[in-house]
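Down below is the structure, laid out as structure tokens.
For this view, one protein chain was removed and the others were kept in their places.
Chain IDs A, B and C follow the sequence of writing; residue 1 opens each chain.
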Amino acid sequence: MQFGSDNWAGASEKVMAALVAANAGDVPAYGGDAITQRLERRLADLFEREVGVLLVATGTAANSLAVTGLIPPYGAVICHRGAHLNTDECGAPEFFGSNKLIALGGARGKVTSAGLKQLLDRRPRGVHHVVPALLSLTQSTELGSVYAVDEVAELAGLAHDKGLLVHMDGARLGNALVHTGASLAEMTWQAGVDILSFGATKGGCLLAEAIVVFDLAQVERLAFLRKRSGQLVSKHRILSAQFDAWLDGGHWLELASHANAMAGRLAEGMLRSGRAQPAFQPEANEVFAFLADADAERLHAAGAQFYDWDADILEPEEQPGRGEKLYRFVTSFRTLPEDVDRFLGLLAQG
Amino acid sequence: MQFGSDNWAGASEKVMAALVAANAGDVPAYGGDAITQRLERRLADLFEREVGVLLVATGTAANSLAVTGLIPPYGAVICHRGAHLNTDECGAPEFFGSNKLIALGGARGKVTSAGLKQLLDRRPRGVHHVVPALLSLTQSTELGSVYAVDEVAELAGLAHDKGLLVHMDGARLGNALVHTGASLAEMTWQAGVDILSFGATKGGCLLAEAIVVFDLAQVERLAFLRKRSGQLVSKHRILSAQFDAWLDGGHWLELASHANAMAGRLAEGMLRSGRAQPAFQPEANEVFAFLADADAERLHAAGAQFYDWDADILEPEEQPGRGEKLYRFVTSFRTLPEDVDRFLGLLAQG
Amino acid sequence: MQFGSDNWAGASEKVMAALVAANAGDVPAYGGDAITQRLERRLADLFEREVGVLLVATGTAANSLAVTGLIPPYGAVICHRGAHLNTDECGAPEFFGSNKLIALGGARGKVTSAGLKQLLDRRPRGVHHVVPALLSLTQSTELGSVYAVDEVAELAGLAHDKGLLVHMDGARLGNALVHTGASLAEMTWQAGVDILSFGATKGGCLLAEAIVVFDLAQVERLAFLRKRSGQLVSKHRILSAQFDAWLDGGHWLELASHANAMAGRLAEGMLRSGRAQPAFQPEANEVFAFLADADAERLHAAGAQFYDWDADILEPEEQPGRGEKLYRFVTSFRTLPEDVDRFLGLLAQG
Partner (left out) sequence: MQFGSDNWAGASEKVMAALVAANAGDVPAYGGDAITQRLERRLADLFEREVGVLLVATGTAANSLAVTGLIPPYGAVICHRGAHLNTDECGAPEFFGSNKLIALGGARGKVTSAGLKQLLDRRPRGVHHVVPALLSLTQSTELGSVYAVDEVAELAGLAHDKGLLVHMDGARLGNALVHTGASLAEMTWQAGVDILSFGATKGGCLLAEAIVVFDLAQVERLAFLRKRSGQLVSKHRILSAQFDAWLDGGHWLELASHANAMAGRLAEGMLRSGRAQPAFQPEANEVFAFLADADAERLHAAGAQFYDWDADILEPEEQPGRGEKLYRFVTSFRTLPEDVDRFLGLLAQG
């Protein structure tokens, strides 16, 4: 009954097998190896165009480099106030580029076009103020919701009209694609995304994160910034072999599909139980639900692993009722239906 | 005949097996797992004292965090002008802390006590000047030489007398221990080292680097800086499982011993051949040698992999003769004696 | 009818005379002169204790150095969302220390103890999150309101209880002292302020800003950071001579008193006119008022200088009515009563 996080899981067996195989032999370091080249070709195929690919070690680094690397230091990064970037990376974006983040509200953890428009419609105010320079959208969001392709396109359109770049934090991108049925291309560059943090770690690798940039002229700059920030992994095939196997044959989408299904099963069971109330219908692999304190304690005591969550991330109209608290449940490619059912059984016994 | 770099090799079989084993099951992320705790205990045993351990993804990050994390931004980092820190990390130390590096010369890539003393004996000159704050020594050095324990202790003593911290870049520390016969404790904190970059990647892991700090009061600060710089690997056991297996039963020293032996075999053969002149007797797993252009071309054409190297790293009295260039040959735990001998055979046929 | 800003005014005659006098003769640079020493003694007298004093060239620099200089880079700066620091310094605090700012709401531009308490009562959440490290209060605020000594003391107490430092942005501190009748000591260190940006520019100098720090052990660190950020003015007496004359004999408080009186006169006249509605009773030298567009246009056309202001700085309950906009009027030591009355006359003719 582990719903603590998807990063408590390890890698899928297929990914581990690829990693073991990749270890054989001596090959050039820093990405000059055949596996890395194969991954780059595969990504070009999946994105249906040429792409720049920079593998890094962590999602924090992928996000921080991606949102700060292409804008001036006085450029501001616009994101949802609950975005990982803004709340869970210990100020890493501020470190990487000394940029200011401007946080917007919005239900279900999603930036709204009204909120973005209001911000961008402020008249330019000269050197005393940071200049909105990049919009970052998280897909799927920190609250387990998903932007539809049209929503991404609308927000990206507003951003582009004002000269901003558009970034997507795709730490759980596969979960969003499974939910929407959109292709990688449709959800990213075709919808207006300029630069993507494409995470494979949470979805079934040990560690493998990519920055994917659609303007190839920016690759060189990002490559220097990657090295300079201590993110150029020397035995590079360790990253590319995992990522490549994870993408191969739609493996990543199968893993995401399973995780999403487990979240759905959990949320449905909660609803049926009447003892836990999902804050909203999960669209990816996270369920945010309101529980009574006593139930949460009881479940924890029985060995269930899940975190209470700061309800500040919810808009006023989304807040829990009296005597309830917000809890987060994350499923992964490894979550077993039996585990979900055991949890639901315990919940029902309250 | 791969002498390009020790980071062209993968991980040892024992390390890979440990990694595969560690992948089983869901465990807490970010170092809250049992393997990481086991590694921490093992390191305390090996260092013969309590130590603070922070695993990171790359050697660049280990060095940059270690040399900048404990000093003020106006503190200067003193190192050999050929130190990786100064020449091969794309300005990463300047990025992590915006600190200035002050580079010293010295034969065989080693800081000399005379050079250090001269620098530190300058009278304090007030706010217009950066303040020497940390001495960084590379062990083994970029030129394949090794500081004796006494040399480390003397340099550290000079540094401590002036209030500087002492850092050791131990990307190839095992090779230095094998050469000197010193223990980890003797070569580090007992000789005055305050903070250590302890690298396991080059020595036989896929990726596993540790910052080891001997003042436990600094661990919290470094932990925040690690997260903030995108170096906190979520599925943390991937790092700790490798590092733990690598240390287990002296495995790492056996691997280093082999690599050193291969470098010795290579250097001896070069000397015998009369066609290649080691710049000095190798003490670790790197041979720097002078070759005639024609011989280097011939060997490259025959499939030998090694790099020509900028002779600027040598002091004036160490420079190659006319018609010769400097080349670097790196051996690893995987280097085969047969490969060395094949190379030497080709060399002799010149 | 210049109500554009108090930094449109020059220096008072007394300050200019002191500057001219100070220009005579050659004296040591960088603060080693007698005038700077005299200023330091004068400040110690006025603060009724030993203080560390660091003169800098701009208020932006004073604030940015003061809020970031004594906290770690992962420390967060807490301030009102409308604070100059947060909105008008082009991300300077993020540049100086790469720190994250956390902005709180609050009526009349003031941080509330409830809001601060809620933020600080969140349980410590480990390395994934920035750590609240410093509370910055603006006195008087960006909205022309003033914290009472008791309010400062309460907020500082909450901050200190959680280990935060307390900073006061005193760009218009004199105006607040005149309003409250408190002494410098009462309003700052006796109320819990640890470090102060003490601005003399807006109040009647050409340029003269001081960082005043009450923990003398921090002076050396700040002095290095000042130099390193290009804020150590070489012909230092230019700053100290102005500041010293401005403080001499209560000159600064007389100037502030005049400016406050002019703001009061303006606000009263507006109320009487029925054509402009102060958002609240001014407590310092700024009036924020709601005007109909047509009136504002008419006044601008008649030569009155004042800015429309983003009403976002107001809380929801403070927003202007339909057809009105928010405008800012700033008075200075140079504002003439005749000018105020002429403006009011024009207003009444609408």
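Just so it is clear, contacts are C-beta pairs under 8 Å (C-beta built on N, C-alpha and C of every residue); 3 or more make two chains touch, one makes a residue touch a chain.
Values in this document were obtained by computation on a predicted structure and should not be read as measured data.
The missing chain, though absent from the view, touches A, B, C when the full complex is examined.
In the complete assembly, the contact with the undisplayed chain comes from C:Ala57, out of C:Leu39, C:Ala57, C:Val130 or C:Val146.
In the complete complex, the hidden chain is touched by one of B:Pro73, B:Gly109, B:Gly264 or B:Pro320, namely B:Pro73. Here one chain is not drawn; of A:Leu46, A:Ala107, A:Leu120 or A:Ala223, the residue touching it is A:Ala223.
Of B:Glu13, B:Glu48, B:Asp88 or B:Asp161, it is B:Asp88 that touches the chain left out of the display. Not every partner is drawn; the one left out touches subunit C at residues 2, 4-5, 7-11, 16, 19-20, 22-29, 56-62, 64-65, 89-92, 95-96, 201-202, 206-207, 224, 227-235, 237-238, 332, 334. Listed here are the subunit B residues that touch the chain not shown: 73-74, 76, 87-91, 94-95, 98-101, 122, 127-130, 310. Contact between subunit A and the unshown chain involves residues 30, 72-74, 127-128, 131, 221, 223-228, 232.
The criterion applied here is as follows: only the chains that are shown with their structure count from here on.
The most central chain, judged by the distance from its Cα centroid to the centroid of all protein Cα atoms shown, is A. At the interface between subunit B and subunit C, over half of the residue numbers involved are used by both copies, so each side presents largely the same positions. Subunit A and subunit B have CA centres that are 35 Å apart. Subunit A and subunit C have centres, each the mean of its CA atoms, that are 41 Å apart.
For subunit C, residues touching at least two other chains, in rising order: 73-74, 127-128.
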